[in-house]
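Complex shown without one protein chain; remaining protein chains in place.
Every chain is named by a letter (A and B) in the order it is written, and numbering of its residues begins at 1.
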Amino acid sequence: MTKTMKFLLASCGTVALASAGSAETVRIGITQNNVGIDSYQTTYEQAFIAAADANPNVEVIVLDAGGDVARQISQMQDLIQQQVDAIIIWPTDGQALVPAVRNAFNAGIPVVVTNSNIAEAGMDFIAAFSGPNNIQQGIYSAEMMCDALGGEGQIVQITGMPGYTTAIERQQGFDERLAELCPGVTQLDIQPGDWNRERAQRTMETFLTRFDQIDGVYSGDDNMGVGALNAAIDAGRAEGMVFIGATNFAVGYDAMARGEYWGSVYQSPVDDAEAALQTALDVLAGEDVPKLNYFDTPKITQDNMDEFDRPVF
Amino acid sequence: MSMFSNNPALRWLMHNPIWGFVLLIFVFFSLSADHFFDARNLQNIVVQTSTIGLIALGMTLVMINGNIDLSVGATLALAAAFAVDVQSWAAFATWGNWQILPAVCLALLAGIAMGAINGFIVWKTGVDAFIVTLGAMLGIRGLVFVYTGEQSFYAANFAYSDFSMMSLGPFPVLAVIFVLAVIAVHWLLSRTVHGRNTYAVGGNREAAVNAGIRVGPHMMINFMLIGFLAALSGVLLSTQMGAATPNLGRDYELWVITAVVLGGTKLTGGKGDIIGTLGGVLAIGILRNGMNLMQVPAFYVYVILGSILIAVLFLDKRFNRTQNGGLRL
Partner (left out) sequence: MLIARLKAGGPTLAKQGILVAFILFMIVFSFMSDRFMTTGNVMSVFRQATIVGVMALGVTIVVIGGNLDLSVGSMLSFATVLVVDLHDKIGPELAVPVMVLATLCLGAVNGFLIGILRLNSLIVTLGMLSVIQGLVLIYSGGQNVDIANQSETWFRVFGRGAVMGIATPIILFVGLALFFHILMTTTAFGRRVHAVGGNPVASVFSGIPRSRIVFLTYLISALCVAVAAMILGSRVMGSQNNVGQGYELQVLAAVILGGTSLLGGSGSILRTVLGVLMLAFIQNGLILMGQPYYTQWLVTWAVIIIAVWLDVAAKRGRLLSPIA
């Protein structure tokens, strides 16, 4: 409820300002992937609304696709219909949103893609992309894995929800980089953990039964990584096993502090949200914005974790 | 009360309470959401509704038969994958825009085939349709993942996604297709022998058998029809996306069933019609669209939609007290 209230207050504020004629208000619509499925997306939404609140010249329309491509296409239509000044989209699927983005482009509404990028075919129709580079995160994870294992070993991989872009890209970056950098590390198997800690725990239990020797575990995010860690601890086999995730969560940060978790990739939803809003504002201000605005997602390991704040999600 | 029963419009509404509800929310959103009552938006609603709506037409037939189909979401995804992928097959490389034709045909055939499998199993094994299609819901989704290898397909040919943007006069072509399908299925159900048999089989199976209806093949035809409509819905959805994703259509079966029941079709079979179903899908479509425009936070949308479903069920029961308990599946 507070969110709605805050939001209503904010919009009242902007309306008041606009009618006072002191500033030109821009209306920005955002359609997100699946808020509430994990804390990252929820924190992102809160940060986005907070950033918009802080700027009296911005009015935002916040929508959530609930992970459903068709619903996101409808929301794009609804936003075009409302003639917003710009649309920010967190695509549920990089491929399937291309025509919807093209429609916005044809309607003269600039589109900023946030968090996970749209497919190549759609690049001509977007004003800019802002977000982390999921493939790069997979690459970083592969490099950490290689480091940690000294180039030799057997690992398993637990991926996100099958069929979704983020999961596919984090796997792709990891697989390619690992093969190239560390031919001595073999991947025993890859199974999904659906971004779900309990599911990842179950998957890991089966891996532990199946393979006598597992030296490392790569997970699509720390939430699943900690599930895998729990399974290994319960089986008494966590000692010496390397756990690496592709996005740092608070649980992963804590496990790193306890020395149980090797490393991850630091990605702030607050940075992500603020960068998206700023990019949209820059586009609207007519500034020359580069097409791809990756914000930095550094490696975080037990050694350098003091340089980072504990993630809020 | 006599005033109610004398006015034909009101009497009609009493028999189709969902349309009263549609009217209510339509007026409500027109007054309270800025861009709701606007030709473009009303077109959007019809197009957005058509995805669930096409499947709901088939579900009405299947449910009047006393069956149910939970596998429609997966069938939709399978058809979408075929429609997009087949276009890029080397065999059709020289066909130009005509390469869309075999792709769409194959997609629709795949849908009919899935329906035929479900219908045949229900017919021959006598296992409850709920169970058969619950299994198929998992299995067909499995087929989608085997076929796509987890990846999304996309149509290299923009003509495919341009189709979804076309209009016939003031009407978007997707909306026109939906309306034609509504008319066709309504005609099938209310004016043909097959339609009469659909009610007969669901209402009193024994009597239907005695009247010489071959119940098994009859039910199989309705499963093939819903398979076809789910596939058509998948094809049209894929034209809006210019792509197909393996997770497409998840949970759609639940929304379709919701819409059909809101429209007054009974899960026990034998009762229901297309007018009601149309009201049911429009109710959901208008609610979703209106809440988007009013920016109801996503978390509350779940609560509102669920509560409305239960409330309508409750009101329907008050209005139609003559119905028996209806506790059973």
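Of note:
Keep in mind that, in the parts below, contacts are C-beta pairs under 8 Å (C-beta built on N, C-alpha and C of every residue); 3 or more make two chains touch, one makes a residue touch a chain.
Everything numeric in this text was worked out from a predicted model, so none of it was measured.
Which of A:191, A:278 or A:302 touches the hidden chain is settled by the complete complex: it is A:191. Residue B:136 is the one among B:45, B:77 or B:136 that touches the chain not shown.
Listed residues A:33, A:137, A:201 or A:247: the one in touch with the omitted chain is A:201.
Residue B:314 is the one among B:98, B:158 or B:314 that touches the chain missing from this view. For chain A, the residues touching the absent chain in the complete assembly are 1, 35-39, 41-43, 45-46, 162, 189, 191-192, 195-198, 201-203, 205-206, 209-210, 223, 226-227, 230, 234, 249-251, 313. Along chain B, the points of touch with the absent chain fall at residues 121, 123-128, 130-132, 134-143, 145-146, 209, 214-216, 219, 254, 257-258, 261, 267, 298-307, 309-310, 313-314, 317, 325-329.
We adopt the following convention: only the chains that are shown with their structure count from here on.
We define each chain's centre as the mean of its Cα atoms; on that basis chain A and chain B are separated by 33 Å.
Of all the residues in chain A, the ones that touch chain B in their complex are 3-4, 7, 35-36, 61-64, 66-71, 73-75, 77-78, 81-83, 93-100, 102-103, 119, 121, 161-165, 168.
Contact residues of chain B toward chain A in the complex are 34-35, 38, 40-41, 44, 47-48, 51, 145, 148, 150-154, 156, 161, 164-165, 237, 240-248, 250-251, 288-289, 292-293, 295, 297-300.
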